[in-house]
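Comments concern the structure below.
All protein chains but one are shown in place.
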Amino acid sequence: MYDGYQGYIAGYEPGRPEKPDRHYMPPVNNLVLAQAYIPIQRYGKTFPPEEALKQGTLFPELVRPYAKSKQGGRW
Amino acid sequence: MWLYEKKLQYPVRIKKPNPQMAMYILSQFGGPDGELAASLRYLSQRHHMPIPEAKAMLNDIGTEELAHFEMIGAMVHQLMKNASLEQIKAAGAGTWYTDHDRATWPGTGTGVPFTASYIMSKGDPIADLYEDLAAEQKARATYEHLIDLADDPDVIDPLRWLREREVVHFQRFGEILMKLQEHRDRKHVF
Partner (left out) sequence: MTGLRESLLNQIRAVEFATLELNLFLNSHPDNQHALRDYNNHVRQLMALKNEYERNFGPLINFGFGYSRCPWQWINDPWPWEYDSGRGY
């Protein structure tokens, strides 16, 4: 059902020539109710292996640092 | 078939014993949102996945979780190994010592044993993927709680790293969920 959709593409890099992936996130007005959607990652920049290992991921757009809480109870 | 590679996926090098931190971290060894539960969940669910992408992803993330189970085991071991009895008693780990000495065992630090009740394999691929996405979020939250409780940089560093893996796995399972929903719709429409 997602063929031909051109919605939000995570990690998209305009300069990078690439055969487009078939499965994009559908635009908001085409979303079906009562199910979840997650944007499909596009292949863009990657860390060199040593940096990837340090970060815990090869993909800069997936880095989500955590700031240690002294008090706890972030919510 | 599995092979063993004689290295950790990410290094664990803890110099200071800390039985209290060991008791906390044990939850990620044999607790409700731990690495053992994660691995067994994905390696059970992989059998009934209808598309090749989903079979591969559950198989491979289930395998990576075993490497995380190993890292957590190494952390617990290194935190307990050279702890003195005084340190163990002061940390409230005397009940652990009673049953296990300084051993690593798949259960929580309060002695609750690992159980398959922590996981589900429903036979409905989409329902199972929603569980997997939730599991990655719960494990991420657990790592954040553990990081809040830790002071030693040697302990915080691997915890930080394992937390980041939960974020990556969530994205990958999300992509699989999209493909499964598409597969379901295609199957039922035509």
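So that you can tell them apart, the chains are marked A and B in the order they are listed, and the count of residues begins at 1 in each.
Here is the rule we use: contacts are C-beta pairs under 8 Å (C-beta built on N, C-alpha and C of every residue); 3 or more make two chains touch, one makes a residue touch a chain.
Keep in mind the model is a prediction, meaning the values are calculated, not measured.
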item	value
Which of B:Glu70, B:Asp148 or B:Asp185 contacts the chain that the document leaves out	B:Glu70
Hidden partner interface residues of chain A, rising order	16, 18-19, 21, 40-41, 43, 46, 49-50, 52-53, 57-59
On chain B, residues whose C-beta touches the chain left out of the figure	3-15, 52-53, 56-57, 60-61, 64, 70, 73-74, 77-78, 81-82, 168, 172, 175-176, 179
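In this text, only the chains that are shown with their structure count from here on.
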item	value
Geometric centre distance via CA averages, chain B-chain A, whole Å	23
Chain A to chain B touching residues, read off their complex	1-2, 23, 35-41, 53, 55-57, 59, 62-64, 66, 68-70, 72, 74
Parts of chain B lying in touch with chain A, wherever the complex brings them together	10, 130, 133, 143-145, 147-148, 156, 160-165, 167-168, 171, 174-175, 177-179, 181-182, 185-186, 189
